[in-house]
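I'd like to ask you about the structure that follows.
Note that one protein chain of the assembly has been removed; the remaining protein chains are unaltered in position.
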Amino acid sequence: MSHVWRPLFVALALVAGILIFRTFYVPKDFGVGEAGYMYGWHNFTNEKFWKEIKVKYQGSGQCKECHRENFTSIQKTPHGIIPCENCHGPGVGHPGKIAKLPIDVNRLLCLRCHAILKYPNSDRGKIRGIDPATHQDPNVECVTCHDPHNPNLGVLKKSPQRFPVYEQESKKEGRTAK
Amino acid sequence: MDRRDFLKRTITIIAGAAIPASALEFIDPKRLLAAGSSDYKWVFLADTQKCVGCGFCVKACKLENEVPYDADVSRTWVERYVICKDGKMRVENGMPNPGFGINADSPKAGRDGFTTPQIDIGEGRHVEVKEEDISKAFFVPKLCNQCDNPPCVQVCPVGATYKTADGVVLVDRSWCIGCGYCIMGCPYGVRFFHPLLKVAEKCNFCYHRITKGMKTACVQSCPFGARQIGNLKDPNDPVTRTIMYGRVGVLKSEYGTKPQVYYLALDREVR
Partner (left out) sequence: MMEVHGEVWTLKEFFCYPNEYIYWSIQIVMYPFMTGLVAGAFVLSSLYHVFGVKQLKNIARFSLVFSFALLPVAMMPLMLHLQQPLRGIHVMMTPHFTSAIAAFGIVFSTYGMIVASELWFVYRPHFVATALELKGTSDRGLVDTCRYLLFSALTLGSYDISEQALEKDEKAVGFLAGIGIPVACFLHGYAGFIFGSVKANALWMTPLMPVIFICSAVVSGIALCIITYIVTMEIRKFLSRRMSTLGLPSYEELQSAEIEEVKLTSRYLVMFLIAAITLELLDLIFRGYTAVKSWDILREVIYQKDFYKIFVMQYGMGNLLPFILFKLPGLTVRRAALGACLMLFGVFMMRWNVVIGGQAFSSSFAGFMEYALPIIPHNLETVKEGLVGAVAVIITPYVLFYFINKVMPVFKFKGSH
């Protein structure tokens, strides 16, 4: 056989080497799924990986089991639509490892909905809102006066008179409810 | 044939025989047939009228899916659009704007909601549209469209991302090489590199939740029902009914991706 073919043999040996290596390296479950080769070429065991990710947000139904009183009372108010975990944090590990869930009482949490934005094509425009810069003392948490579980403005925890700005502002701006 | 030639040929034959047929097997039709078809086809419905831009969905998504909370990437996000009556973009410091621009933003992916009328235009600058100048303004939740023809999957060179039988696009974190082609291939800007894992990351409709009969974290945390997930194979599913009988829109249909996130009250200004 002519020497001319020798580089070809080397090339073929390389290709064979790669193909043999491939049989050992590629996971056994690699193949074409239901979506076809273009959209479904993958390792089937990976689907299991994603299904087994731990759930963190348990849902308010879980909270109801122990905190029935709080759960039912908030249902009667406009805040009944807010899932417990939005303010109390994800319930994973509670009541086991985490005895008490940390409650987010930051003013910014309430402002997510109640900072006034008069947007005509969004239900945001219909939510009662305040101007965060002028409503009372920006350093005071909303829960000082307002009860998030009973956001009725008629039953404030603290009298608005304690904050003199309030009267003037509500007259001037006409924004704050009541 | 001399001894040398004989040896050479023998080696060639042995080497050839040593390559198992499976080494050449890239497509196995048997596997294709074996995969049972699913009873589910997950779709999403977002209502831009109901969305108030509170961002609880983004917060829940990041915590549920362990996407680093402070990193400026997110599987889902909320956009704000403020359109002016004169159809123009607001000008900041007298600087001209690119004309075709819109007043839109999604600061921190909307994780902390929208608490100010100031619109973030990048690099620490803001513009504000006066109330009387607004012609329309609204919020749009965004997430992976779980396209029927996902361009991100098509371009993955190694099969590290794929579409499941129930219509969700997943990423194989153990196989992704981190080339970023999928990120480039997505017209919706949904994908990014996970800051810790250094592999492609994307929304997967909380696959671990929906396969357990739960709602996605963003759907569950939305107080206003602006986000809903449904099964298109169930004709009585309220989401399916809305998509079938209501007027719904999708994003960027011109790319031929066949997105599976449907929108109510979509506007032409939505990007």
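So that you can tell them apart, the chains are marked A and B in the order they are listed, and the count of residues begins at 1 in each.
The criterion applied here is as follows: a residue touches a chain if its C-beta (ideal position, glycine included) is under 8 Å from a C-beta of that chain, and two chains touch if they have at least 3 such contacts.
Just so it is clear, the structure is predicted and the values come from calculations on it, not from any experiment.
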Exercise. Which one touches the absent chain: B:46, B:61, B:134 or B:186?
Worked result: B:186
For this session: For chain B, enumerate the residues touching the unshown chain of the complex.
Result: 26, 68, 70-74, 77, 97-102, 104-106, 108-110, 121-123, 142, 151, 154-160, 175-181, 183-193, 195-196, 198-199, 254-256, 271
Problem set entry | Touching residues (missing chain, whole complex) on chain A | 2-4, 6-8, 10-11, 14, 18, 22, 25-26, 30, 37-38, 41
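The rule is simple: only the chains that are shown with their structure count from here on.
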Exercise. Just how far, in Å, is the C-alpha centre of chain B from the one of chain A?
Worked result: 16
Exercise. Which of the residues in chain A end up touching chain B in this complex?
Worked result: 1, 9, 12-13, 16, 19-20, 22-23, 30-43, 46-47, 49-57, 59, 81-83, 85-86, 89-90, 108, 111-113, 115, 117-124, 127, 132
For this session: Please name which positions on chain B make contact with chain A in the complex.
Result: 5, 8, 12, 15-16, 18-20, 22-24, 27-28, 31-32, 35, 37-38, 48-56, 59-60, 63-65, 82, 112-117, 131, 134, 136-139, 149-150, 153-154, 159-165, 170, 172-175, 204, 207-209, 211-212, 214-215, 217, 220-221, 223-224, 265, 267
